[in-house]
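One structure, pasted below without further comment.
One chain of protein is taken out of this complex; the other chains stay put.
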Amino acid sequence: MGQFLQHLLNMLVLGGTYALLGIGLTLIFGIMNVVNFTHGVLYTFGAYIMFIVVHQLGINFFLALPLAVLAGWLLGAAIELTLLRPLRGSDIDTTMLVMIGAWIAMQSGALWIWGGVAKSVATPFPEAPLVLGPVSVSWLRLFVLAAAAMLIVVTYLLINKTKLGGAMRATFQDRDTALLMGVNVDLIYTSTFAIGSSLAAAAGALLGPVYVIFPQMGDLAAVKAFAIVILGGLGNITGAVIGGFILALAEELGAGYVSSGYRDAMGFLIIIAVLIFKPTGLFARSERVG
Amino acid sequence: MTAPAAALRVEKVAVQFGGLVALSDMNFTVGEGEIVSLIGPNGAGKTTAFNVVTGFLNPTRGAVSYRGTPLNGLKPHQIADLGLIRTFQRTSVFPNDTVFDNLLIGLHRQGRVGLVEAILGLPRARSSQRRLRERAGELVQWVGLERRAHDLAGSLSYGEQRLVGVALALAAEPSMLLLDEPVSGMNASETHTFVQLVRNIRDRGVTILLVEHDMPMVMSVSDRIVVLNYGRIIAEGAPDLIRNDPAVIEAYLGQGATRA
Partner (left out) sequence: MRLAVALLMVAAFASVPLWLRDPYLMNALITTGIFIIGAMSLNLLLGFTGQLSLGHIAFFGIGAYVSALTSLGFDAGLPFGFRMVHEPWPPIIGFVLAIIVAGFCGYLVGLLSFRVRGAYFVIVTISFAEVVRLVALNWVELTQGPLALTNIPSITIGLPGLGDLTLRTKLQNYYLVLAVAIIAYVLISRLVHSHFGRAMRGLMENETLAVSVGIDVTKTLTLAAVISAGIAGAAGSLYAHYIRIIDPEVFAFINTVTMVIMVITGGKGSLAGPVVGGVIFGLLPVFLRPIMAPEAQWIAYGGVLIVILFVLPRGIVPSLAQRFVRPRKAIETVVPVAFAERDAKEHA
């Protein structure tokens, strides 16, 4: 029983960050209909920013997180402006291939600059974990959970309570009508991609210190993001949050009771299973974002 | 005068999208060798009816059958194999292929050779290819697009593309041809050419059903006209009958249309 509770706790921590990943991608995939293969690279980017800021610039750990989010936002906006905007209207295959090219180039860039050796980020938390009865959790992971929860709430408020969010939701429902209503669709697309990318960077910045940082870390993260989006339904933020926790649960249980080697296969298996049996996702509320 | 044998039978067809009733209790037949037109004001259900008849939409109730074979549940390519071929209003061609190659693709039903034979380049495969190319050449001439035969279909004018679409349909050797708003967007001269073409196709033994808005064209080409309004048939008969039918006139004038 104690072991089960431990898995559950791990699942909560992991699920929160997965939810961030998933929300970012579901916004991009849902609103812009772009298969964003650079999402994983943004995750990696967020992690490396943490490394640079904490270790090479010597800045406080708690300040590094917002910086990583901001950096992700800027990189996302840059990608959208240079690569996606000129391709607006091209067929989806071309866009996908361009995204793949960007992914390869950026990941190789990370490999070239920082090398393949994994890096770790020092954190200001005490080494000893917090013990609550049969379970224990490190302070770092508690922080990650809290930060992720906060970011999820902020995103939720952004999408549902602000004008920008309203415009994003309108564009998701019907792009042409939104255009006619005066929505600046170009701006919305750039903002959406930037926000989604910043969430991926946030997830990387949070999980980087928990594990280790290496150039290919984003590959698995990307697949998991897609799995979450497919589970939760395109454009469905609540679905992405739930999907994130479901994936985390599947991974924890799979690793704990089946075999840890296949832990990372969970994401893929979920994708394949859902798309074959229930292509619209578990929560087919695809009519609205939020 | 005996009525022609029924080719297409539409019986008690109804289509509902959630709460919206698009078609209710539709019954009509198209006889072998007839040219029948389906008309009606905007929103009358013509497109829905057309999609049901061509197998691109399953009716909520009722049945469509062609020469005795029910179409319910058949996939579009299986319906094509029965000889029922349709055209499309938009994207009626394969845009990145030449007109000639478009027709070669359309000849799909005729050119079936075993894959192994084709790969090995056996004589049967090669003579089949030759025959297909000849046939494609004939079809190009038949619709008058000879001088555009080797241009990309996507570069043709809208009216020319519709002609390619018809030639494509003919390539599939239809016994019944279903035309989806064939002259929409065409000018008077192109429409006139098209009417001649339709008559000629019928003269070769092909039954024709078309959906159209252009009244003079419909009146001049049809043997019989079926009129839809609000998802049901309100009149049916020869053009002269329809022209003077009060229900039809009201349906059109009542909707603000000026042509009748």
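As written, the chains take the letters A and B, and residue 1 is the first residue of each chain.
Simple rule for what comes next: a residue touches a chain if its C-beta (ideal position, glycine included) is under 8 Å from a C-beta of that chain, and two chains touch if they have at least 3 such contacts.
If you're wondering where the values come from, they're calculated on a predicted model, not measured in any experiment.
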| item | value |
| --- | --- |
| Hidden-chain contact residue, picked from the options B:Val52, B:Leu71, B:Leu104 or B:Val183 | B:Leu104 |
| Among B:Val53, B:Ala172, B:Met186 or B:Val218, residue touching the chain not depicted | B:Ala172 |
| Residue among B:Phe28, B:Tyr66 or B:Phe94 touching the omitted chain | B:Phe94 |
| Where the unshown chain meets subunit B, residue by residue | 54, 75-77, 80-81, 85-86, 88, 91-97, 101, 104-106, 108-109, 111-113, 115, 118-121, 125, 128-129, 132, 138, 141-144, 146-147, 149-151, 168-169, 171-172, 193, 196-197, 199-200, 203 |
| For subunit A, residues in touch with the removed chain | 29, 33, 35, 83, 86-87, 92-94, 96-98, 100-109, 111-112, 219, 223, 226, 230, 259, 261-262, 264-265, 267-269, 271-272, 275-276, 279 |
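Definition applied: only the chains that are shown with their structure count from here on.
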| item | value |
| --- | --- |
| Distance from the mean Cα position of subunit B to that of subunit A, given in whole angstrom | 50 |
